[in-house]
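Please see the structure below; I have some questions.
Of the protein chains in this complex, one is absent; all others appear in place.
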Amino acid sequence: MIDLYIPLIIMVAVGGLFGLSNVILAEVLGPRRTKTKTKLSIYECGMEPITSARERFSVKFYMVAMLFILFDIEIVFMYPWAVQFKVLGTTGLIAMGLFMLLLFAGFIYVIKKGALKWD
Amino acid sequence: MSSIIDLILGFLSEHIDALILLAKIGLIVNGLLMAAAYLVYFERKISAWAHNRIGPNRVGPLGLFQSFADVFKLYLKEDIIPTLADKKFHFIAPIISIGVAMAVYAVIPFGDSFMVGNKEIFLSVAPGINIGLLFVLSMSSVGVYGITLAGWSSNNKYSLLGGLRSAAQMISYELSMGLSLIGVLMLAGSLDLTTIVHAQSGGKWNIFLQPLAFIIFLVASFAETNRTPFDLPEAEPELVGGYHTEYSGMKFGLFFLAEYANMVTASAMMVLLFLGGWEMPGLYEALGLPAGSPLIAAVQFGVFVAKLVPILFFFIWVRWSLPRFRYDQLMNLGWKVMLPLALANIVITGIVMTILKHYGIM
Partner (left out) sequence: MSTTVILFTILSIGAIASGISLVTRRNPVSAAMSLIVHFFMLAGLYLTLQAQFVAIIQILVYAGAIMVLVIFVIMLLNLGKEENLTEKFSMRTTLALALGGLFVVQFLTAFLGKKTGMNALPEKSMSIGTTEGIGNVLFTQYLFPFEAISLLLLAAIVGSILLAKRKHEAS
């Protein structure tokens, strides 16, 4: 079984090496001109950069990530079910129906609470 | 004596497997680079037609070598890393992006296997993998890090906002994308992409059986690849270049390449999952070639590409026709429209399949 996955692992490695070699190649081939302070500063439409970009940002992004995890886990449970659906038959449909009912209840709660309201 | 020959032959056949694998990977990587290069070229040509311009026409006949000139130019550009940037992650981010975009191609099949002598050669790098489809999904979710890290490490406000927006957008649409696939899996009964294609043989393409899932997948693909109308992460008037504002030279080039590679991936997934892959009713019977012949494989690859190209054209066409969403509209569409629709699609598919099975139709 593991032999089937060796090409997969190799391909992941090839992808990483491709990126790495290209970045290094570009560094070797590219010119090294003098670096001034202005040139190496952060781009801010030509202005002197004010304050750092390391600011705290809106909690809404955090909410999205949190809800994403929870719903993603629920979806993960659906893959084995979907693959075996024809075998499981009506029992499977009812089992997943119950599961999805609760998922949907959670979803309604999320919407009603306005957790995903972007203003 | 014969045992030594056996040993050598065994050793050679082992090497033959490795050589075939190497050749396949080489073909995939080069094919991908060529596809991306010409995709960029056609994107520029089509945008020029949409704008009533001429587009690239200087490098080679009709400007056909424009993309290669661009790549060489990118190699010869100076790599600028801002002083305030986090050097390590600024370096790693584009490598993650392109690495993940390429790794996906390990599980994408371009046709059935063919026989050379008594050796079966598959038209994918890693055939027969039980979890092929999930590998594609997981790689696309890992791709989020490339963009988030690029935005964060640059220490630039535009980059940070672009990276964040992109990450939030990608994870939001990953949900509806994942859900839209459930219906396809219910019909095919496997996560192996080749099996999913075979389940659609005889014209039973999933685009007809799962039209809602196809539309959801299509919209989610646009969002996942950060293409217009979902190109908020690099909305030029607001965020300059988005997460790659502080990238120059080949590092920028790698992000660019990853974006186009992802576009090809998304289109290939649509072909495999919804358009029947290399299946074409009646075509292979009409050819009358023996099963396992390399010619069949070549025709299959041709059919696959013939289905791929219109989708790629659609991607480009949409980009130059539609305006951009506002961020709240984008999030509302993803969470409040696509997610419930995808759930409904699963419920409908499940009920219809059960009823059909009850009456003995399926």
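Every chain is named by a letter (A and B) in the order it is written, and numbering of its residues begins at 1.
The definition used in the following text is that a residue touches a chain if its C-beta (ideal position, glycine included) is under 8 Å from a C-beta of that chain, and two chains touch if they have at least 3 such contacts.
Fair warning: this is a prediction, and the values are worked out from it, not measured in the lab.
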{"item": "Touch partners, limited to displayed chains, of the chain removed from view", "value": "A, B"}
{"item": "Which residue of A:28, A:45 or A:59 touches the chain not shown here", "value": "A:59"}
{"item": "Residue of B:123, B:137 or B:268 touching the missing chain in the full complex", "value": "B:137"}
{"item": "Residues of chain B in contact with the chain not shown", "value": "86, 88-89, 92, 129-131, 134-135, 137-138, 141-142, 144-145, 148-149, 152, 164, 167, 171, 190-191"}
{"item": "Missing-chain contacts mapped onto chain A", "value": "1-3, 5-6, 9, 54-57, 59, 61-63, 65-70, 72-74, 76-77, 79-81, 83-84, 87-88, 91-92, 95-96, 98-99, 102-103, 105-106, 109-110, 113, 115"}
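Keep this in mind: only the chains that are shown with their structure count from here on.
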{"item": "Inter-centroid spacing, chain B versus chain A (mean Cα positions, whole Å)", "value": "16"}
{"item": "Sites on chain B touched by chain A in the complex", "value": "21, 24-25, 28-29, 74-84, 91, 94-103, 105-107, 125-129, 134-135, 154-160, 164, 167-168, 171-172, 174-175, 178-179, 182-183, 185-186, 189-191, 240, 245-246, 249-251, 253-254, 327-328, 331-332, 335-336, 339-340, 343, 346-347, 350-351, 353-354, 357"}
{"item": "Contacting residues of chain A [partner chain B, same complex]", "value": "4-5, 7-8, 10-12, 14-16, 18-20, 22-23, 25-27, 29-33, 35, 37, 39-45, 52-55, 57, 61, 64-65, 68, 71-72, 75, 78-79, 82-86, 89-90, 93, 96-97, 100, 103-104, 107, 111, 116, 118-119"}
